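Partial view: only certain chains, each at its native spot in the assembly.
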Amino acid sequence: MKVLVINGPNLNLLGTREPEIYGSSTLSDIQQNVEGLLSQAGFSCDFFQSNAEHEIVEKIQAAISNTAFIIINPAAFTHTSVAIRDALAAVAVPFIEIHLSNPHARESFRRHSYLSDIAEGVIAGFGENSYYLACEAVIKRLQHPKKC
Amino acid sequence: MKVLVINGPNLNLLGTREPEIYGSSTLSDIQQNVEGLLSQAGFSCDFFQSNAEHEIVEKIQAAISNTAFIIINPAAFTHTSVAIRDALAAVAVPFIEIHLSNPHARESFRRHSYLSDIAEGVIAGFGENSYYLACEAVIKRLQHPKKC
Amino acid sequence: MKVLVINGPNLNLLGTREPEIYGSSTLSDIQQNVEGLLSQAGFSCDFFQSNAEHEIVEKIQAAISNTAFIIINPAAFTHTSVAIRDALAAVAVPFIEIHLSNPHARESFRRHSYLSDIAEGVIAGFGENSYYLACEAVIKRLQHPKKC
């Protein structure tokens, strides 16, 4: 069973960009940790970053046949992409929306997400730990689907 | 080091109320699991439920001297209590806001929280797992404060 | 079969407070009349007033096992209590929302109710008669459940 982890625009800068807000780990540090957590629980992981909305849309479309869960940090696309919302709704793979920082503590336009209302759940504000908590959530959900 | 877990109004009904939404575990099932997770990591736990805003305010006030972290499922008070917000701001103990269900998938008035913008992070939509993920988050945060 | 009649904050002042708006009957006058109407129709009555949101929440929670209908005059809590809404939704006992005066003829913040959209019905503006009309409604509803 595969878990797809999607990272939106500018997350390739992680570790170099405002470390006091986002931490000093790079996206590839996080990838390693995520892959470790998931493989330990018996899941494979497809870890993906793109700055292009259409590449994310197409990655989600491709998930339709072989993906048990999606973890998505949509970054800026949280607030602007109906196309990603529509792709997630179309493939009907359950997904978790995550954020490094807490969007409610930032500019007011970050309070609206095009994904939250169709997400399984939302995890925000824990820095790189948001990824690891989402892994835990996915593992719990796939191992004990009845629990929540 | 103590972790305070606060549960807002109507959560005492858990397990009996709309199990298809909130799961069939009772609040005391959750309490046991939470205490297990935290004690395993070396933290004591004060697990508290009240339907009264002032009791929650006072519980938070009392946390000022001996509590390392607060996990709060404010339930209905999420949307109506400035007093709880003020108490949390006053004691300055870091806290995580959790929700069993996904507030963005419910009535529109549930989209506004008086707590989110001053929370460390928010976890919503994972049923009882929201509690356990918050425990993980607290443990990670207290053991590696530099990480996020 | 029991009917629970709940009275929100400041209704204990009834008869003493602005009688030209609210009439000169006291809450205990109303209680007597309500009990009379309901017992005549074969229902027992639990008549309750509180200025505390949590006491009303807990009264509603307790209704889960033995109450056929709730009549609630939520007074100020109409506009501010999500906790009471959640309690009513949780116990799933059908309820009628009543008001002594007509909220639409008062300050604009009284136009929004956290209860109306999940109530069986709403009766407002008839002074103490709002209670007696609600009793009639409950009786009709319990005696002829098919009718509406």
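Going in written order, the chains are labelled A, B and C, and every chain counts its residues from 1.
Methods note: contacts are C-beta pairs under 8 Å (C-beta built on N, C-alpha and C of every residue); 3 or more make two chains touch, one makes a residue touch a chain.
Values in this document were obtained by computation on a predicted structure and should not be read as measured data.
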**Prompt:** With 3 copies placed here, how many are in the full complex?
**Reply:** 12
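Everything below uses one rule, namely that only the chains that are shown with their structure count from here on.
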**Complete:** Among line, ring, star, complete and other, the chain contact graph is line
**Fill in**
Note, CA centroid farthest from chain C's centroid sits on chain A
**Request:** Examine where the copies chain A and chain B touch and state whether the two sides share over half of their residue numbers (same) or under half (different).
**Result:** same
**Request:** Can you check how far apart chain B and chain C are, centre to centre, with Cα atoms defining each centre and the answer in Å?
**Result:** 32
**Complete:** Averaging C-alpha coordinates per chain, one finds the centres of chain A and chain C separated by a number of Å equal to 47
**Complete:** Distance between the CA centroids of chain A and chain B (whole Å) is 23
**Multi-chain contact sites of chain A, meaning residues that touch two or more partners** = none
**Message:** Could you list, by residue number, the parts of chain B that touch chain A in their complex?
**Reply:** 23, 102, 104-105, 113, 116-130, 132-133, 136-137, 140-141, 147-148
**Asked** Contact residues on chain B for chain C in the complex?
**Response** 8-10, 12-13, 16-18, 50-53, 55, 75-80, 109
**Fill in**
So, in the complex, the side of chain C touching chain B is made of residues 52-54, 57-58, 61, 64, 80-83, 85-87, 89-91, 114
